[in-house]
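First up is the structure itself, then whatever we jot down about it.
Missing here: one protein chain of the complex. Every other protein chain is in place.
Order of writing sets the chain letters: A and B. Residues in each chain are counted from 1.
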Amino acid sequence: MRAVAQRPLLWIVSLATLIAAYAVVASVLQRPDVIPPASDIVETFRALVAAPPPEGAAPMEGHEGHHHHHSSDQIETLQQERVTLPASLGISTLRVLFGLAVGLPLGILIGLWMGASRRADDYLHPIFVLVRSIPPLALITYIMLWLGHSEAHRLIPIVYAVATTAVIPTYHGVRDVAAKYEVAARSLGAHGSLLWSKVLLPAAGPAVLGGLRYSIALAWMTAVGAEMLMADDGMGNFLVGGGMWASRLQTRSDPAVIIVGILALAAAGWAMDAVARLATARLTRWVR
Amino acid sequence: MPKVRLRRALVALLALIAIYGIAAEIGRGRLPDRIWMGSHYVENVQLLPTFGALAEEGTFLLESRILAESIVASSRRVLIGVLLGSLIGILLGLGTGWAMRFEHLADPWVTLFRFTPALALLPLYVAWFGYGETSKVLLIATGVAVVALLGAHQGVRGVPRAYLDAAASLGAGKRLVFRRIVLPLALPAILASLRIAIALAWVTIVVAELIDAKMPSLGYLLALSGAYPRVPQMLIALATLAALVLVFDFAVLLLHARATRWMKRTAS
Partner (left out) sequence: MTAPVLEAVDVSYTYPGPTPTKALDGLSLEVKDHEFVALLGPVGCGKTTLLRIFAGFFQPAAGTVRCGGSPIGAPGWQRGYVLQEEAIFPWMTVRENVEFGLLAKGLDAPARRTIGDEMLTLIGLSAFEAAYPKELSAGMSKMVEVARVFATDPSILLLDEPFGALDAQTRTRMQDALAGVWDRLRKTVLFVTHDAEEALYLADRIVVLSPRPGRVKAEFAVDIPRPRSMETRFSAGFLTLKRRIWETT
């Protein structure tokens, strides 16, 4: 049982090493504008976690005694625009969830159709291959012409990304896995909705769920990208420091803000992935 | 490929082209041609350019070598990023798959990078390495490395026990087992993950190039065509992107086919 006990221990040791190594590098390099020390990161987090008081008072309150006062263009811009970390994260999460809610059923339906019908597969598959080769975020420029700077124009690439990644696992789940059982089920007299709900869908289930985690990761990627390019809220905007598209990255980036943002994104991504993993385990308990 | 499949595929593609052509013709008179660009209107924009307009634009881009240079520039960044990233990712993934201790030690790092969308690192890399080639290539490499790591890890872990037991009973030491048993079996999984990594790489480069606007690059071409806007140019840029993704994907598919020459044809 020693191996089992070793695991969390090593994890903690490794995490501690990660933090310690960072602290060491930060203090050795002595360049707080490139590798911000941990204290700066904590301060930044504090500063951006809640909206500043209405008078727009000094960003850092209650930090007397700190010899190093951390502030930057990016933090100030964000605070001026009343952008906070929780709000940004929340908005991005909503976008991701929307993308999943619309994209997953869409992709799964297309995948089911292509997997179940040879004809549909022959006709649709080539088109699908072409369509999915277009990177979702490249589309955003074209969509903007049709829909302008609207929420829809930011959400469509996310839906597109989720849908295209959901098609393939579903397709294989139906064609490779469920097909085996279809013959047996049909010869037992099953057809129509009974065949689908009791045989084909459960059989294809594990494959579909396997692709879920990947769709989630891509949804986050697309959402953050879309926000970096064309939104004034959400994590993408947070990371790039606010401002219109044309002037992105003109605001001097503050690595501390970015690191805070990355940690928040990683936490959110991990949480969603954990939920997906649990759901998958639950729903596929019967898998050998 | 069986004839029926080929025929249907061609029909589908031709139908797609035909539908577009019809839509473009219909749209010519009817679609709005004034676009609001955030601060002003632009007139005379064809949202669905006709084939004629596309051909015209295409010729211009080819003759002025803009397209060719953009393709070369963007492809080079992707290629270098993919090679660098897959090398690092595969080595690390093989390590974490093979040695439990190493896996536990590397886990927090891997988890952190895994759940950070690669694009989120863009501002950080720009802050560290400035605008230019380095930050873009490193960004792609990071994204690719994460995917390749997971793929290699799965590949190593997925080796059926029966082979490992048989090798042990033949007296094979760890090194031999890794070289002659684990590696050949992990290769298909690694190559499958590379296909995903390539799609990711192209998504990343597009955004990176959109944000850091500099010619030559496909991303900037796309951005520029959106700024004026020149729709035929945009559609051609999008189509070029799609074609490049397909080419890279096909290359990996070929590698995958070669590496799995020995695989049994499953009874169907």
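One rule holds in what follows: a contact is a pair of C-beta atoms (placed from the backbone, for glycine too) under 8 Å apart; a residue touches a chain by one contact, two chains touch by 3 or more.
It should be emphasised that the depicted structure is a prediction, and the values quoted were computed from it without experimental measurement.
K.L.:
Shown chains touched by the missing chain?
P.N.:
B
K.L.:
One chain isn't shown here. Among B:16, B:53, B:87 or B:181, which residue touches it?
P.N.:
B:181
K.L.:
Consider the whole complex, including the chain that is not shown, and state which of B:13, B:31, B:87 or B:172 touches that chain.
P.N.:
Answering carefully, the residue with contact to the hidden chain is B:172.
K.L.:
In the full complex, which residues of subunit B touch the absent chain?
P.N.:
That gives, for subunit B, the contact residues 162-163, 165-173, 176, 180-181, 184-185, 261-265.
The rule is short, and it goes like this: only the chains that are shown with their structure count from here on.
K.L.:
Within the complex, which stretch of subunit A touches subunit B?
P.N.:
For this pair, the touching residues of subunit A are 3, 6-7, 10-11, 13-15, 17-18, 34, 119, 122-127, 129-130, 133-139, 141-142, 144-146, 148-149, 214, 217, 220-222, 224-225, 228-229, 235-236, 239-241, 244, 248-249, 253-255, 258-259, 261-262, 265-270, 273.
K.L.:
Considering the complex alone, what residue numbers of subunit B touch subunit A?
P.N.:
4-5, 8-9, 11-13, 16, 35-36, 38, 45, 47, 100-101, 104-109, 111-112, 114-124, 126-128, 131, 196, 199-200, 202-203, 206-207, 210-212, 222-223, 225-226, 229, 231, 234-235, 237-238, 241-243, 245-246, 249
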